[in-house]
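Only one protein chain is missing; all other protein chains are in place.
Labels A and B are assigned to the chains in the order they are written; within every chain, residues are numbered from 1.
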Amino acid sequence: MHIVVCIKQVPDSAQIRVHPVTNTIMRQGVPTIINPYDLFSLETALRLRDEIGGAVTVLTMGPPSAEDALRKALTFGADRAVLLTDRFFAGSDTLATSYALSQAILKIGETWGAPDIIFAGKQTIDGDTAQVGPGIARRLELNQLTYISKVTRVDVEKRKIELERRAEGGTQVLASALPCLVTMLEGSAEIRRGSFVGALRAARAEITTWSAADAGITDLLKCGLRGSPTVVKRVFAPSPRAEKAKQVEVKPKSRETADDLIEALFEAKPAMQADLELLAAGL
Amino acid sequence: MVEKFDCIVVGAGMSGNAAAYTLAKKGLSVLQLERGEYSGSKNVQGAIMYADMLEKIIPDFRDDAPLERHLIEQRFWMMTENAHTGMHYRSDSFNEAAPNRYTIIRSQFDKWFSRKVREAGAILLTETTALELIFDAYGVCVGVRTDREGGIVHADVVVLAEGVNGLLGSRAGLRQPPKPETVALAVKEMHFLPQETIESRFNVKGDEGVVIEAVGAISQGMTGMGFIYSNKESLSVGIGCLVSDYAKAGETPYGLLEKFKAHPSVKPLLEGSEVKEYSAHLIPEGGYKAIPQLCGDGWVVVGDAAQLNNNVHREGSNLAMTSGRMAAEAIFQIKSRKEKMTKANLKRYPDAMEASFVMKDMRKYKDIPALLHTNSRNFFLTYPELVAKAMENFVRVDGTPKREKESATFAAFRKTRGLGGLVTDAFKLARAWR
Partner (left out) sequence: MSDAPKPAAAAPSRAAMKKELPEHFRAYKHVWVMVELERGHVHPVSWELMGEARKLADKLDAEVGAVVVGAPDAGTREAAAESFAYGADVVYLVENPILADYRNESYTRTLTELVNTYKPEILLLGATNLGRDLAGSVATTLLTGLTADCTELAVDADKSLAATRPTFGGSLLCTIYTLNFRPQMATVRPRVMRMPDRQEGRIGRVVEHAINLEEESIVTKVLKFLPDRSSQKSNLAYADVVVAGGLGLQNGENLQLVRALASVLGGEWGCSRPCVQKGWAPADRQIGQTGKTIRPKLYIAAGISGAIQHRVGVEGADLIVAINTDRNAPILDIAHFAVATDAIRFLPALTEAFRARISPHATDRLAG
């Protein structure tokens, strides 16, 4: 079985800083990580491979430094890694990204055999759109299976797959066919650590690096800024609330402080008391 | 099958990177282990980087290393509760083609250094902690065990570049674990400000930078020092004191830092900054007398792990880099002669250190730690207060005749510390310094 996993290198958003004066994003020195959601997909792919056999190819589109993310994926146990990098891809929105990735997946198929399952992350933490996965599925005309909490069964011979999907208010138990595109739900599978031998292998591995041309992408109008229907017109920092919180004085007895707080709340929002009484009564 | 390398370097800080780079450049097979997510992810430094020691390893480092500002001015401040007496040295001669000292941000600098190490051919495994050294039946170190599954690896020699905590070394009984009296705990914050603000506040332009080092009341009578280093778009602000003192004084490092930042001489410099990154780290303060054995059969120890830190001049990274390089050069010599990595052969490394500035400087200040420790209240509280009083007397114009002012000043010195004490302290300090 051949599985392709799309991963993205993202800035660790907990540490993103906005320039206090120019309001631009300061990426310098911000550590990068593999998009955390992608790890659930990667781990699921690795488990399927361990169980059924075959190979896992990780794919990313990004700057040359995205190699770090790929190497890490190799450390976890992926079998090979492809870096799609070209200045033509700069400024891609989700539509352009899904185009480039889908072309690269076709090329991966030609090179190492057609993939049976393509995994993407549920969403990224920088773009946070959850669109690239579905975009790839459409472009490759694959069955799209998102928000999957569990891949229950894969039958490579019969080209069948069974999974559980998180829906509003419940779980859908689905049967579908290979090849397909799957995005895994967070918490579905914790990423493994990778053995010492695996880590050594990853450190030494050659990473396949493709330009647009290498990946067989000839329609550059579909790539990068030019292939992106959306434009970001304005980036700005959220305006802070005018005044800070009012401190309720802490009395020696917690109960007194609590009563003061409640008094302050009811004073600020006179309707609150009635609302709470109704709620508390279960109405 | 257990893999074997010529050399394993434990740690990817300043000393580990210096060693791994030098070894790999000379063609040895090098495996470097780093427990952090990447090189520099957990490392803390002020940080001033001394160019000369890096030049000896990577001569053209200025081409692409992430350097913040080159230093043209140094300020020493002696602080009381609400004043400071300062000495500034600023010189245009520091605006040279190849400047002597730079501020750096360790996480970025270490990443760059680490890339150089890998480009030189070393293999780096991150998020991999070395748990223990492996010795053979003859007590020769033959490799390490890591925390990854199947994580045993062998080498002719292990370079312990694991920093101040040095768990591996102390676990193997090669050194003492750091004692509260011989390590300082420093805390540091990054304060971000627009470049223009930094330049106007510190009266610099372009890449010029300023360092402020402050002692006195800010450490509440403990042996310690505060610092402010100017980076391109941020200030590194920190303070450190001996670990043993915190407990005695009932102070917390963060409490001290808060007070330091609130000091009227410091506050205006930080005004309006956005604080990001709070970090804490140990600094070896034991001086020459705390330096352990530097080598044994199949191992050497370098950098902070070897307690190589010159507290008087706030030097650590340069000693780390130099010791890493010298250890690597010794290993290379032994290797190229096809000799064994025995303690006797590896002694080339401590010998080279003895002959260099490293040990000469360490020896020069060998008595300072003890002195500052026993006399900390005087050095950090009494004297700054006296000096400030003297300055205040000298500067303030209030109709008191000058002669009266001078005798008042002198009386204050005598009264507070006693003439004998003053003289003794001065004498001791001078002796320790020599």
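In this section, contacts are C-beta pairs under 8 Å (C-beta built on N, C-alpha and C of every residue); 3 or more make two chains touch, one makes a residue touch a chain.
The structure presented is a predicted model; accordingly, all values stated were derived computationally and were not measured.
Taking the complete complex into account, the chain left out of view touches A. Although one chain is not drawn, its touching partners on subunit A can still be listed: residues 11, 13-14, 16-18, 23, 25, 91, 93-95, 98, 123, 125-135, 137-139, 143-147, 162, 166-177, 186-187, 225, 228-238, 240-241, 244-248, 250, 253-255, 257-259, 261-262, 264-265, 268-269, 272-273, 275-282.
Heads up, the rule we're going with is that only the chains that are shown with their structure count from here on.
Chain centres here are Cα averages; for subunit A and subunit B they lie 40 Å apart.
Across the complex, subunit B is touched by residues 15, 17, 19-21, 26, 28-29, 31, 68, 193-197, 199-200, 203-204 of subunit A.
Across the interface of their complex, subunit A is touched by residues 3, 31, 37-38, 41, 105, 107-108, 123-125, 127-128, 146, 148-153, 192-194, 233, 274, 276 of subunit B.
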